[in-house]
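See structure below.
A protein chain is absent from this complex, but the other protein chains hold their places.
What follows is subunit A.
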Amino acid sequence: MSDMDEYLEMFFVECDELLEAVATGLRQMDEGTYEMETVHAVFRAVHSIKGGAAAFGLTDLVSFAHKFETALDLLRSSALDLSPQAMAVFHRSSDCLADLVAAARISDTRENALREELLIELEALIGEEDETEADVDFVPLSLDLGDFGGSPVGDRYVISLMAEADLYRSGNDPAALIRALEKLGEVRVTLDAGNVPVLSEWSADTPTLRWQIELETEALLSEVEAVFEFVEDRCRLSIATIDQTTEDPDPDLRDSQDPEPQDSDMAEPAITEGTPPAQTSPAPSAAAPRPEGRAEAPGAKAAEATTTATIRVNLDRVDKLMNMIGELVIKEAMLTQVIQTAGLSEEPEVVGALEGLRQLAGDIQESVMAIRAQPLKQVFQRMHRIVREAADATGKQVRLVTVGEQTEVDKTMIERLIDPLTHMIRNSVDHGLEDSVRRHRSGKPQEGAITLSAAHKSGRVQIEVSDDGGGIDRARVRSIAEDKGLVVPGASLTPGEIDSLLFLPGFSSKDEVSALSGRGVGLDVVRREITALGGRVTIASTEGKGTTFTISLPLTLAVLEGMLIQLDDQTLVLPITAVQETLRPDHATLHHIGATGRALLNRGELIPIIDLGCTFGLRPAPGDAHNGVLIVVETDNHKRAAFQVDAIHDQRQVVIKSLEENYGRVSGVSAATILGDGKIALIIDPEEIITSSTSDHGRDRMAIAANG
């Protein structure tokens, strides 16, 4: 039934939010800065998951959520102390709940060992108190069953009903009850109004009307009783089965008002005949007992509900919009070109209109990007669990600090960041942090800290994973790399270059398999995933102080601010983020190194000149640098180089079209775009070009102090 599926999907989406609420609440409880409302909120979230799961028959989820909720309820009522042990069980239960939801989502019905284990631990917390599950709600009224030996079917019942004031007050209605009985069979009703006093003596709280109902029905006694389920303690009721031969007994003689109320806490002694306690208050609410302890002032927690109006939109629609805006940007570029060709580009009106169009296209693009933008919070929050599990597995004490959770990035990126970040965090716990003995020796706190931070930096998003561990053991990294043949033994490597060896495919060693990181995935996979997002990962490490991984990502996967450059008859695009400056070289700054090597003295550093014409195979040997333009670029890895090109055209936004999807991977090229004249231009990947060309030329790059 597809419409149920839709609700099921809705439920899972809701679960994501609820699980996050649980995790957030538990963390606040961890920090000790919580209020009772936090516990209530966690309880409610677990409870809601249970309620929804029950509606879809997800029994494993229901029973687990129930145990979890029961324990939280004890906490709420202060029947349970929030010990560190209890806290740990709650955290793991929160994780397990997430697992069970995930399993339910893919209809995975396999047994979950963690669930079994936690059920036992939760039960231990709860003690034997619970498990009064047995529903004691409907104990049949004591009745004269008369000829019980006979069949109860096809009987005649005589029902006497005298409504208490509370029956009306609770919104029940004797007329409705009688109509419900009519559905069961033939009904004859007699109203006994003999007790109705004169108006001056009439009190709303004293029942006076009595109905006597004869019911002939095939229904079972339990079905008749069920009609009165909601009112059994709000009226004087008797139900008697009548032997067809016996005459109508006076039902009052067998007033079956339950002699032993099941709800012993029902304080209202409404059974008493005669004058009940005078309740002259006309406001029914004043008479209604206040639900104890729950009377939270309405609005007191109004702040909790952030009422931003939201709608859920299928991501496909937003993607489609994004694509169309990409096309718009291209069309706008084409229009500009056409106007130029027609010689209209000097007309003030044309210029004004074109500028207006360009601005509007830019605004629309920004708005759509904002729709797709989501805070990194959802990724960061997941990492708490990863840290917890990693800490458990390694026996280390680890604290995760998150900074800048609200930083927004493209939705697609959020999803694709989860795996690499998970891996990096595990790596930090496993390899970054020292064990407690070593930490103690170096005077560090027992508990290691991993900081996950995010921020917008010059049009990009920067995410850092840093630990306060011992830093990279460079001697060991080098020896591993040499053993694996990744570097020539004895090669001269800068500390940064040694650190970067960690990202090489094949570095991750199987012989150092640990419970965690040794899952056959190395940091090379992380780098590949980040690169696929148009990002970079770099590493920085200080001995004894720790290691920091930095990921730099574009804000969107769809557009790029680029510099249009000319190489021979080709137009290419260089991402503007990499460009530091452009210049025409002169004799003072141009240096020749060896036979072919050329370098540019720029800001006190000699940086290699790379002729992009050669790199892309447009000319066999580097052209004369004096004839071209040099673009100084710096990558996120802080590698610098000067790219030699024939000319620079323009700076503009280009729409990224994946080359890999439409053609195949080309080294030195990250993607392609369509220009205003309809031609395709390749987008250059400066990092790759620098990396490959510096390794070709050996180490002709040298940093020297200027004016030395």
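As a convention for this text, contacts are C-beta pairs under 8 Å (C-beta built on N, C-alpha and C of every residue); 3 or more make two chains touch, one makes a residue touch a chain; residues count from 1.
Going forward, contacts and distances are computed from a predicted model.
S.K.: Assign the chain not included in the display its UniProt protein name, restricting the answer to "Response regulator", "NADH-quinone oxidoreductase subunit D domain-containing protein", "Glutamyl-tRNA(Gln) amidotransferase subunit A" or "Phosphoribosylformylglycinamidine synthase subunit PurQ".
M.R.: Of the names offered in "Response regulator", "NADH-quinone oxidoreductase subunit D domain-containing protein", "Glutamyl-tRNA(Gln) amidotransferase subunit A" or "Phosphoribosylformylglycinamidine synthase subunit PurQ", the absent chain's UniProt record gives "Response regulator".
S.K.: If I consider the whole complex, including the chain that's not displayed, which of A:36, A:87 or A:175 touches that chain?
M.R.: A:175
S.K.: Using the document's definition of touch, tell me which of A:227, A:433, A:523 or A:690 contacts the absent chain.
M.R.: That would be A:227, which touches the missing chain.
S.K.: Using the document's contact rule, name the residues of subunit A that touch the chain not shown here.
M.R.: Missing-chain contacts on subunit A: residues 3, 7, 10-11, 14, 41, 43-44, 47-48, 50-52, 54-57, 132-133, 135-137, 168-173, 175-180, 227, 229-230, 233-234, 262-263, 265-266, 268, 283-285, 288-291, 294-296, 298-299, 301-302, 304-305.
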